[in-house]
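Starting off with a structure, shown below.
Only a single protein chain was left out; the remaining protein chains are all shown in position.
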Amino acid sequence: MSLDADLLLLLVIGIDLFIGSTGRLVARIRACALQGLVLAALPLAIQGTGVLTGGQRIAHTGMAVLATLLLKAVAIPALLVYAMRKSGVHRETQPETSLHLSLLMCGILVGLSFWIGAVMLPSAGAGSSPLGVPAGLATLLVGLYLTVTGRTEITQVIGYLVLENGVFVIGQRVLGEFPLVVELGVLLDVLVAVMLMAVLVVFANRHPEDEAQDAPAAAIGGRR
Amino acid sequence: MSVVIDIAVQAGLLILLPLPMLGLINVVKSRVAGRRGPPLLQPVFDVLRLLRKGAVYSRTTTWVFAFGPMIGLVATFLAGLIVPSAFPTSPFGFPADVFVVAYLLGLGRFFTMASALDTGSAFEGMGASREAAFSAMAEPALLLALMILCIPSRVPSFGDAFSALPAAGGLLRSPGLMLAALALGVVLLAETARIPVDDPNTHLELTMIHEVMVLDHSGPDFAFIQIGYAMKMYVLGAVLVHLVLPIPQDGWAAPALFIVGQAAVAIEIGVIESIMARLRLSRVPQLLIGACVVAAVGVLVLFTGGRP
Partner (left out) sequence: MSLLWALLLVPVACGIVAAVLPRPRAVLATCAAGALAEAALTALAVPAALEAPVFAGGAQLMMDALSAYNLAIVVLVFAFASVYAIRYFGPAVRDGTFSRSMARRFGAAWFGFLASMVLVLLSNNVGLLWVAMETTTLASGLLVCLEFDRPSVKAAWTYLMICSVGIALALLGTFLLCGEARGVTTGSQSPFLWTDLSAVASRMQPGAVKLAFVFLLVGYGTKAGLAPMHTWLPDAHGQAPTPVSAVLSGVLLNCALYSISRFLPVVEKATGGHGWAFSLLVPFGLVSIVVAAAFIAYEHDLKRLLAYCSVEHIGIIALGLGLGAVPAALFHTLNHSLAKMTAFFSVGNLYRQLGTRDSRRIDGLLRASPLSGAALLVAVLALVGAPSSSVFMSELWIARDGVAGGHVAPVVAFLLGVAIIFVVLLRPVLGMAWRPVPEGVPRHRAHALDWPGLLLPLLLIVLLGVWMPPPLAQALARASAVLGGAG
């Protein structure tokens, strides 16, 4: 069981690095969706030591997996792709740092998070993967890095999502499982946040001649 | 007696296997493309033909140009003797041989570049400069991957590292080793100038790296270069094979398994070349940096994971 978790967490780190190394927004969004998929699978691999048992536990995990899958792997990436198409910005044209440097930075951040994970948060829990905290921290830091250095709005949103994923991985590691109301609430908030951000992205990149029409209506389902 | 057999197998494989591997790649590429392709032993015929010819030396060149290919071949050959082939331990292995192998490969590369520069041609100089730039990025990845390899046994020697692998659970039980294999694969492609880093089939094209360096070599010199090049692939492939396949300590199964593994490496290269295009030159560093980062993560995973 533990091997699966290890591999999934490694995949999470790998996706971080990939996102850091590509300038194409579609690729970044797809990677983000893949990360959401991995995140959805994570509760299946990590067996928490929570209070729930038996059928209740299965129902709980199932709900969490399904919600994560739907939102993080399907709905949010679809929204981002939509916003990207609509805003006409397809790649990170003038990144703050070159892609080589950004990949290297992401690598350094991953290294840093392993160090922090070893020094500050010694892995005490039994049964769960020792990679949980480093992988989560790495994802968090890479997300923060993307948000700070990203020039396009889409990259910043992706950075935010990656950061959120990182928080979830760490949470999964330290908590085993979340109360359903919290998990669903957080997911819903992220979805709405991304929706709002997508509308703003579309608006911010609109051509001046469209300015006259009602902006949100145009962004949500307008012409063009 | 068994030492003699060991040495014979080690050296025999090193001499016999590399060139047919090269041929196998071409066969695979042809078959994937739907052609019959050249015979498996075509590279051997090519080399024999080159050895029979005479060499042409430009008046601007010095002894560096003449000796470069030879030194490259000898360095790679020595590295090939040290890296275990048929069995997890090599008869020529010694403690800390990992570093020696890495730097023997570096030495060979240095002399290939030096002899390219020695021609005084701007074109070959450009190739040498690219080779230097990319190998500077590939080398950390190689060293980090070798480091991962040595973590389970805590001894920087191929023999001990490969012998300790089964105890560590092998590749499938260890995410760190998987990352090492991944990084090593990329290094293999970069060091042997294969797609997606370089395209061995292009000549006289502005984006190539390795081929441009050896344009002025002819006859036996070029044969040495070809052999050395194939041996380098064999050496790196051998490390990869031992990392991936659980090769037994003795018996006839070991060499067979090893040859199958090397063939698999060649086939994989062939398939990659068939389905991928070469990367834009400016994207190559990214691939190599990525390999470095992957290998570094592998080191970290092995150190923190507690499960080597």
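Some notes on this structure:
Order as written gives the chain letters A and B; numbering starts at 1 within each chain.
One rule holds in what follows: a residue touches a chain if its C-beta (ideal position, glycine included) is under 8 Å from a C-beta of that chain, and two chains touch if they have at least 3 such contacts.
What you see is a predicted model, and the numbers here were worked out from it, not measured in a lab.
Shown chains touched by the missing chain in the whole complex: A.
Residue A:G176 is the one among A:G36, A:G117, A:P130 or A:G176 that touches the chain missing from this view.
With the whole complex as reference, residues 120-121, 140, 144, 147, 153, 156, 159-160, 163-164, 167, 170-171, 173-176, 178-179, 181-182, 185-186, 188-189, 192-193, 196-197, 200, 203-204, 214-217 of subunit A touch the missing chain.
The criterion applied here is as follows: only the chains that are shown with their structure count from here on.
Across the complex, subunit A meets subunit B through its residues 3, 6-7, 10, 13-14, 17, 21, 99-100, 103-104, 106-107, 110-111, 114, 117-118, 123, 130-131, 134. Across the complex, subunit A is touched by residues 173, 175, 178-179, 285-286, 289-290, 292-294, 296-297, 300-301, 303-307 of subunit B.
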